[in-house]
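With one protein chain withheld, the remaining protein chains of the complex are depicted in position.
Chain IDs A and B follow the sequence of writing; residue 1 opens each chain.
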Amino acid sequence: MTARDWQKLITAAVLLGIAALLPLTGNAYWLSLGVSVAMYTVLATSWALFSGPTHYISLATAAFFGVGTYVMGSGIEVMPYWTLLPLAALAGGLLAALVGLATLRLSGVYFVIFTLGLAEMVRQCVTWYQNQTGHKGTYVLTELTEADIYWQLLGLAALVYLAGWAIQRSRLGFALRIIGDDEEVAAHSGINTALVKVALFVVSGLVAATVGAIIAPRYVYIEPATAFAPMLSFQVVIMALLGGTGRLWGPLIGVIPFTLLWEVISASFPNQTTLLLGLCFLLIVYVLPKGFVGLMQRLDLMRQGREAFA
Amino acid sequence: MKRRTTLKAGVALAAMTLAGAAFAADPIVIGAVAPKTGPLAGGAAVTHWPNIQLWVSEVNGRGGLDVGGEKRMIEVIEYDDQTNPQETIKAVTRLATQDKADFVLAPYSTGLNLAAAPIYQRFGYPQITSSASTDQIVELSDKFPGMFFLLGQNREIVGDAVSILNALREAGEIGDDVAMVNVADAFGIELAATAKPIFEEAGFNLVYETSYPLGTQDLSPVMKAAKAADPDAFVAWSYPPDTFGLTEQAIIEDLDVKAFYTAVATAFPAYGERFGAAAEGVMGIGGVNTASPEFQDYAARHMEVTGQAPDHWASGMMYASLQILEQAIEGAGTIDREVVTQYIKDHAFETVMGTVDFDEHNNNPEYWTVGQWQNGEFKGIASTGRDGAVPVLIKEGWE
Partner (left out) sequence: MDIIITGLILGGTYALIAIGLNLQYGVARIMNLANGEMLVAGGYTAFALYTGAGLSPLLTIFLVAPAAFAVNWAIYRVMLRPLVKRAPNRGALEQDSILATFGLSFVMVGLMVWAFGGDYFNYAYLSRRVEIFGDGFGLNRVVAFLCATALCAALFIWMNLSRAGMVIRAVAVSPDSARLVGIDVPRLSAIAFALGGAVTAVGGAVLSTYLTLDASTGVIFTMKALIIVIMGGVGDIRGTIVAALILGLGETLVATLIDPGLTLAAAYALFILILLFRPQGLFGRRQA
C-alpha cells in the first residue's frame, strides 16, 4: 500500500466516523433522511460494483432486497437477530449465483427485463409458499431503533467500500476493466468473463439481501408489495447513474442530492410528488447523461484545456 | 407552494366571521400521510382522503376546535407516501420535526400503519388506526401504547362470516359444501389461513380451495373450477380489483350458490353501481347500520362535501377516528398529546358508527364484521355488538 492509499483510507474512515455521529445530534428528521441515504448508498454502490464495469443494467435489486426482508421476517421468531443477517446475505448470494449462472449470457435489454421479472417471480413464489402454509402475517417486532438501523447500514457501507476497493486492486478488478472495455479481448486474453461477472453479481445480491434484512425491523409488518417493490430497483439505478458508475464513490454523490431532492419534492408538493419526481428523472437523463462523475471529469478536462491553452 | 390545504376561501371567511375574535388563535396543525399514488391509492381515494376533507371543512366551518375555551381552527398538511413504508416513515418524521404538527392522523393500511408506529410512539402521537387489521393487537398495543385499533380483528371478521353461513345451514338453506378462494397477498392470505380451521371446525366441507396472485387479469378458471365443485356457498378473501373480477365471472358462469361472499371493496359504492341488481344478496367485509340517523346524516354530508358516497366499511371508521380525536382534544381541553392519548383510553366517544369505547388493549371491541347488499344498500348483518343488524338474505341468482 502506498502513502496515497493510506491517505485515502484514513480520509474515508474519518468521513465514516463523522457520519456515524449523526444519531447523536438527536434530530429525528435528519436521522430518517440519513437512513435513506445510507440504505441507497449501500444499494447503489454495490449495484455499481457489478453494473459499472460490465454495463449490465440489473433491475434485480428488489428481488434480493425482498429475499433478505423475508429471511428476517420469517426467522425472527425462532432465531436471534444477528444470525439472520449472514443468513439473509447467504440467501441473496445464492439466488444471485443461480441467476447469474443462468442469465449472464443474455445481453442488453434481455438481461434488464429478465432481472425485472425476477423480482416478480420471487415474490410470486414467496406468496404462494406462504399461502400453502397458511401463514398469518409477518411481523418483525424488535427493540432496534432508527439509530441502530442507521449504524448497521453505515457498517455495511464501510464493508462495501472496502470490498470495492479491494476488488479494484485485485486481479478481479483488472479483469473487470478489460471486460468493460471489450469483452472479446478479455475472453481472448484468458479471462473467464462469465465467472468474473457472476462473482460480482453475487456481491451485489448478497449486499442487497443484507440491506433488506436490516430494514425489515423498520417496516415492522412485512408484505410482498413493499418487500418486492419494483420501484426500489429503479431508484437504485437512477441514483447510481446520477452519481456515475466509473468511480467507487460515484453512486454516493448521486444518492445524497437525489435523496434531498426527493425530500424537498415530497415535502413541498404533496399532490404532485409523483409527477415532479418523474420530471426530475427526465431531467437527470437529459442533462447529466454521465452522472456527476462525468460532469466533474468534463469540467476537469475543460480546466486542463484552458490551462494548456494559457 | 406548500399546500396547507382544504381550507376553501369561502369556508374560511364564513368561519372567521362566525368565530369572531377567536380566529386570531394559532391553528392546530394536523398531519395526514397516506397514498395518493401507488398500489393502495385506489383504496385510499375511496376511504381515507375524502373523510379528511369532510372533517376539516366541518370543523373549520364550526369555527374550529374548542381547546380549553379557545376556538382554534385546524390546518391540515397532507403528504403522499406513494404506498411506500419508507416514505411513510419519512413523512411522519417530517411532520413531527419540521412542520411541528400537533397531531398526525394514522396512515392508511396495516403495513403503513405498523411501519410508522415507532415514529408515532417516539413523538407521543395517538395513532387511531381505521384501516389496520391485525391479530396481534395485544402485542402491538403493548409495544405501542398510543396505537388504537378501530377496524377489528381478522378472527372476528372471519368467524362471523362462518357463523352467518352456519346459521343459513341450520335454517336448511345451504348444505356443507363451501368453495373458498383468496388473493395471494398479505391480508388475503391471513384471512384464508384464519378461515380454514374455523370452517373445518364448524363442520363445513371445503370442496374447492385455492389462491390466485394479486393482479390476475382473468379469474374465469377460478370461477369455473369453483362452479365445477358445485358448492352451496362461495367465499373469496379478495382485494378491490378481484372482488369486481370474481363477481363478474360469477355472473357470467351463473354460479348457483345461496351465499356469495367477497371481501374488500364489496362495501364500496362502486360495487353497487357496477353490478346493480346482481349485487343483491352479495355479502362482504364490513357493513353499517344504514337505519342509523347519524350514519345517514354522515353519508349525506360526505356526498355533499366530497362529491362521492362513503363506503360501508372503513369510511365510517375513518370518520369515527377523526371524531374521536376531535372529542378527545376538546374533552381534554388541551393539545398535549399525552393527555389526549390518555383521554382516548379513558373515555367513550359518540361517533357516526355508534359509541366507541376502547378496551384495555386499545381495541374497539364493537364493530361490523359482515354486511350484505340488500335493496341497493350495503347493510350490516353481523357485528361484535353493534345495534341494527338486519337479517341475512339468501342469494337468489344474479338477475
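Here is the rule we use: a residue touches a chain if its C-beta (ideal position, glycine included) is under 8 Å from a C-beta of that chain, and two chains touch if they have at least 3 such contacts.
The shown structure was predicted, so the numbers you read here are calculated from the model rather than taken from an experiment.
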Residue among B:V46, B:A193, B:M353 or B:V370 that touches the chain left out of view: B:V46
Touching residue (missing chain; options A:L172, A:C280 or A:L295): A:C280
Touching the absent chain when the full complex is considered, from B:I251, B:M303 or B:A389: B:I251
Residue of B:T37, B:S163, B:Q296 or B:Q342 touching the missing chain in the full complex: B:T37
Where the missing chain touches subunit A, by residue: 55, 57, 102-103, 105-110, 112-114, 116-118, 120-121, 124-125, 127-128, 131-132, 230, 234, 237-238, 241, 271-282, 284-286, 289
On subunit B, residues whose C-beta touches the chain left out of the figure: 35-39, 41-42, 44-46, 83, 181, 184, 210-213, 215-218, 220-222, 224-225, 240-241, 244-245, 248-249, 251-254, 265, 268, 270, 274-276, 308
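Heads up, the rule we're going with is that only the chains that are shown with their structure count from here on.
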Centre-of-Cα separation between subunit B and subunit A, whole angstrom: 37
Subunit A to subunit B touching residues, read off their complex: 27-29, 31-33, 36, 124, 127-128, 130-131, 134-139, 141, 145-146, 218-221, 223-226, 229, 231, 263, 266-271, 273-274
List of subunit B residues in touch with subunit A within their complex: 1-3, 36-37, 39, 77-80, 82-87, 89-91, 93-94, 96-98, 110-111, 114-115, 117-119, 122-123, 134-136, 139-140, 143, 182, 184-186, 189-190, 192-194, 196, 211, 213-214
